[in-house]
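Have a look at the structure that comes next, please.
Only one protein chain is missing; all other protein chains are in place.
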Amino acid sequence: MSEHKPKIVALVCNWCTYTAADLAGTSRRDYPSEIRLVRLMCTGMIDSKYILKAFLEGADGVFIGGCHPGDCHYIDGNLKAVKRIEAIGIMLEQFGFEKERLKLEWIGASEGPEFQENMQEFAKKIGDMGKVQTADRMIL
Amino acid sequence: MTTYIDQTESYKGEAIKKLAVELLKNNTVDSLFIPFQNSYSGIPMPSLISDPEKTDGIEPIAPVAPFNSAKQAASVIKYATGKKTAFFLRPCEIRALVELVKLNQCTLEDAVIISYDCYGRVENKKYLELLSSNDQVNKDFYTDESLQNETTTTCKSCDAFTPLNADIAISFMGTDQSVFEGTSEKGSDVLSSLNSAIGGSLDLKSGGSIDQSIVEGIKEKRSKEKETLFSKTSETIKDVDSFQKMIGSCLNCYNCRTACPVCYCKECVFLTDIFLHDPDILHQRSIKKGVLKLPVDTTMFHMTRISHISHSCVGCGQCTSVCPSDIQVADMFRTVSEKTQEKLEYKAGQNIEQPIPFLAYKEEN
Partner (left out) sequence: MDRKFSTLVAGAGISGVRAALDLAELGYRVLLIDKKASAGGILSQLDYQFPNDHCGMCRTLPMIDRNNGAQFCLRKGIFHKNITFMPGCEIETVKGTPGNLSISLKRSPLGVDPEKCTGCLSCESVCPVTVKEDFNGNLSQRKAIYLPVPHNIPNKRVIDFESCTKCGECVSECPTNAIDITKDVGIETIDGIGSVILATGTELYNPDGVDLYNTSKIKDVVTATAFERIMSSSGPYKGKIQRPSDGKEIKKVAFIQCVGSRNLMIGADYCSSVCCMFALKEAALLAEKTKSSDSAIFCMDLRTFSRDGERYKERVKEKGVRFIRSRIHSVEKDDSGNPSISYVDADGKQKSESFDLVVLSTGKSQNLTHPSFIENEGVFGISETPDFKEISDSMINSSFASSKAIQIAKEYDYETKKSSTQINDDDPKLHIILCSCGNLFKENVDLTKITEDISRIYGIGITTIDQACSLEGWSELKSIIDEKGVNRLIIGACNPQIFSTKLSDNSLLTEIITLAEHISDTESVDEATKSILSEIASSIGRLKKYTPQKVRSMNISKRALVLGGGISGLSSAKTLSDSGVPVTIVEKSDKLGGNLPFISDETVIKSIKNLIEKVSSDSNIDILFNSELSSHKGVPGKFESVISKENTELIVQTGSIIVATGGGKASFDDENERVKTTFDLSIELMEKKVDAKNIVMMQCKDSRVEPFNYCSRICCGKALDNAIKIKEQNPDAKITMFYRDIMAYGDIEKKYTEARRRGVIFKRFEKEKYPEVISNDNGFTIKAFDFILNEDIEIKADLLVYSTGVAPQVDNLEKTLKLKTTVDGFIKEVDFKFRPVDTGKEGIFICGLRRNPANASEAEKEGVSAAQRALRLLNSEILISSGQVAHVRHSICSRCNACVTACPYTARFVSVEDRKVYVDDISCQGCGTCASVCPNNATIIEGFEEKGILDSIEAALG
């Protein structure tokens, strides 16, 4: 395994995944610290620019965490985000960003352990993939 | 059922022009939206014509398109006014118009769309150059292959050159005639309202025949061109480094986005406060990078634009035509768009009923 410690931006919804992350945090669970949490009210709020920006700024991976389908505080914001995130992944792939670097996962409020597992798994996968092409650079 | 005008000898544009004038004279429509060559502009400009007496300058199929006129067309039919207008558009312009309908930028209620087999266009500058030495260039283009070779890279590699989503389609590829076909109920009604004119000044005859193998032949050739171009472009954008090389000389003039017929924003997000940076941000960035190229956000700009509208890209090539730095924006856009559209199971401008992906939401069960 490489020594490379990946940088991960996690865009998480306020209601579920952030709560799970908080639970993981307060239970003093250990998940890789190179994850930067960005709390948003809903995954439906995620603009494609956030994902682009993260990758261009050298994020090795972007993790998006929202409520399970049917669980969304805002009825269906999470489902509305799915297609948009899929599209941005398709586009990024053509510019040499492997599609595995962008991950969408539903993590419920009580799923602290799931959050931790997901983070560990994602960090490991991204770590194994090696540095992102934009690593340590700032593409503007 | 098709009708046709026999015109072995005459210029293909004549038939279209005749149809246009007839529509206006018969009051079938209130106005025409059609390229018009006036005394002060060498390039035929899309114009809104309502006086049948002032139709002499109509040049419906000159081998030039100063811009993709979908946005201009949309401005005429932003909302229903009851004024019926016949729009003479290239296939790529209709595709863009269809996207604009989906984006709520216009309604086709008052529109009759008329289109034709597109042989392509030459760049504006080139056209003026050709025109200065040959005042018959509009006509000669359709018979002189060397002139046809002057069309843009985009046109040469465009395999969507026959009309789709028009009300009336006019074919002249693979035939010596101009074959008229009502391709929608609206179009058929318009044509039959001109029935009285059959045998009259328009000299429309029933029937008409097209040698589809010729059309297919052209299509095949252009598809091949496209394939070669796309695989070359894929290589050019395969990673961020190569992509940056490609757009290295971008000036942030945003011409490409202004020329883009489906970039429908009144004002681009890159002109809003989000991308107007405070000096301290610029200094912070400079400190982090050591060297900060100005203007900033060029990569972000192009990628954002792709993410915003690549699903709606109709491949008209205008973005390349307007680039002052000769960046092959259209090649990049068309290459990315094709894959994006394929994966999203969506084709820009094709099906007016199919909503734009991620702007339509299915009911949750």
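The first chain written gets the first letter, and so on, giving A and B; residue counts start at 1 in each chain.
Going forward, a contact is a pair of C-beta atoms (placed from the backbone, for glycine too) under 8 Å apart; a residue touches a chain by one contact, two chains touch by 3 or more.
Only a predicted model underlies this, so the values are computations on that prediction, with no experimental measurement involved.
Participant: Which chain B residues would touch the chain omitted from the figure, given the whole complex?
Facilitator: Residues 79, 103-105, 264-269, 272-274, 281, 284, 288, 308-309, 358-361, 363 of chain B touch the chain absent from view.
Participant: When the complex is taken as a whole, what residues of chain A touch the one chain not shown?
Facilitator: 7, 9, 14-16, 18-19, 21-28, 30-31, 33-34, 36-38, 40-42, 44-50, 53-54, 57-59, 67-71, 73-77, 80-81, 84, 108-114, 138
By our rule, only the chains that are shown with their structure count from here on.
Participant: Averaging over Cα atoms per chain, report the distance between chain A and chain B in Å.
Facilitator: Computed value for the inter-centroid distance: 39 Å.
Participant: Per the contact definition, I'd like the list of chain A residues that touch chain B in the complex.
Facilitator: By the definition above, chain A touches chain B via 48-49, 52-53, 56, 69-70, 76, 79-80, 83-84, 86-88, 90-91, 94-96, 133-134, 137-140.
Participant: Sort out for me which residues of chain B touch chain A in the complex.
Facilitator: The touching residues are 234, 237-241, 243-244, 269, 285, 288-289, 292-293, 296-300, 303-304, 306-308, 310-311, 335-336, 339-340, 343-344, 357-358, 361, 364.
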